[in-house]
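Heads up, one of the protein chains got dropped from this complex, but the rest are sitting where they should.
The block that comes next holds chain A.
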């Protein structure tokens, strides 16, 4: 194993991006979507999530630690690439570049978002519909959240495409093409869910 450290880290990075971090992202977007059903529906859903047993362990092992590893190793990966979309403007090369750019944007967004919500909650603030409504009183925050949410969703959807390649699931060009369409569909569907949730608080 010693000689295969890089291989192991890369595969772990890829796996964690989907399981659990990617699944958490989908779950989070779905729960937030309750906001479109009104204040009470959102608060109930959020409260249900908050009252899950062993909450701190769930957060630590399903969200925080996997995300931390993925983000740190992801930054290392992102900054070892020398992007060349100007010279080689192929579709996949653009996706490659965007995967790295959206990773960095997502990181900035997530840090801010966690600070504003989960850390604030740790200091006694209540995370509810009201809190999000207050945040979105600032139109710049709406813009920031839209960019952050779309980046995270793009990064997840396109990451799913590359996950299928990294593990040798989609090998033929045809399966990779179909995977492009499928993950594009996931990107659009989740984007609708995410944006609808944001505007439910506005």
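Side notes on the structure shown:
Throughout what follows, contacts are C-beta pairs under 8 Å (C-beta built on N, C-alpha and C of every residue); 3 or more make two chains touch, one makes a residue touch a chain; residues count from 1.
The rule is short, and it goes like this: contacts and distances are computed from a predicted model.
One chain of this complex is left out of the view, and of "Polysulphide reductase, NrfD", "DNA ligase-associated DEXH box helicase", "Dipeptide/oligopeptide/nickel ABC transporter ATP-binding protein" or "succinate dehydrogenase", the protein name its UniProt record gives is "succinate dehydrogenase".
Of the candidate positions A:167, A:181 or A:199, contact with the unshown chain belongs to A:167. Seen from chain A, the chain kept out of the figure touches residues 1, 3-11, 77, 79-84, 87-88, 90, 92-93, 95-97, 99, 162, 165-173, 176.
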